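Below is one structure, written out as structure tokens; comments come after it.
One protein chain omitted, others in place.
So, chain A:
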Amino acid sequence: MLQYIARRILAMIPTLFVISFLTFFIIELPAGDYISNQIAALKSTGESSSVAKLEFLRKEFALDRPFFERYLIWVGVWPGPHGFDGLIQGNWGWSFEFDKPVSDVVGPTLPLTVLLNFATILFVYIVSFPIGIYSATRQYSWGDYGFTLLGYFGLAVPNFLLGLILLYLFNRWFGLSVGGLMAPEYIDQPWSLNKGLSILAHMIVPTIVIGTSGTAAMIRRLRANLLDELHKQYVTTGRAKGLSERKLLTKYPLRMALNPFIADIGSLIPSMVSGSVIVSVVLNLPTVGPVLLSALQSQDQFLSGFILLFVAVLTLFGMLVSDLLLAVLDPRIRLGGRASS
């Protein structure tokens, strides 16, 4: 098992390299870069005085080098103007738009993004699990139809609309401040118990909004999986042994139906980040979503590149977690090699 984990983690390294290259390639696809665009803008207005400074910056950030060199310098395996100084060395790059290091720009938003993602995934699983089981075991009952209808609503209603409605209701009923991830008075304040509670209270609406469609999809999937399993022969075998229905359900078909449920952890993460951009803008959430959007618009390449890479790392991590859980849960995956030998 330990060997399996080690193998999986080792296999992540080449994957990360490929992802980083693709990310860099896609970001560099539009013509020019942030500074050359600036230079062009300055030249068109006739202000050529600061052009020299910008030219210096281009050299400083190695933007004048060829594509592959730029990529390798960014990663940190090729000497740049300041020697080996890239992602591997812990230098996440410079954000031109904010005029400060990328780490300072995304620093405060990253933990909140991870926290919100984690809460949303938890929400998706906690809600969809019992409902999915209920729907499958009582197929075509009123409850099943009701949840199905609710699920389609969840899929069909635009997230931002749902967000606005919930914000309004929470404001009316509980007096929660509109937008943001904490009440205005705690922003930029040191951590305190009340600030933590405020964050928790403010996370409810975004979690529900971002998680709804994922929950709805997950309910449908679990229901379909479980329905498939319920009619398999081994369930009849269990019943023929005299197991009670409840014990039978939890021991046999439910465990089989869990596989796809767990395999989804990895793929949920990127969809949450990219799917929550509009919601984050509407609800004014300090997550990386809006930052990524503006960075892409202004060709702030190191910033957008870093965020994309960060999401990729999160995804890989999610995949690793789901693979490990699958191996724990399913002996066929764990012992597959042994069986064929």
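List of remarks:
The definition used in the following text is that a residue touches a chain if its C-beta (ideal position, glycine included) is under 8 Å from a C-beta of that chain, and two chains touch if they have at least 3 such contacts; residues count from 1.
Here is the rule we go by: contacts and distances are computed from a predicted model.
The chain that is not shown carries the UniProt protein name "ABC transporter ATP-binding protein", picked from "ABC transporter ATP-binding protein", "Thioredoxin reductase", "Urease accessory protein UreD" or "Hydrogenase-4 component E". Interface note for the absent chain: among A:P81, A:G107, A:G143 or A:P331, the touching residue is A:P331.
Contact with the omitted chain, checked across A:L10, A:A156 or A:L193, is made by A:L10. Contact with the omitted chain, checked across A:A224, A:L243 or A:V277, is made by A:L243. Interface with the hidden chain, as seen from chain A, comprises residues 7, 10-11, 232-234, 236-245, 251-252, 255-256, 329-332, 335, 337-341.
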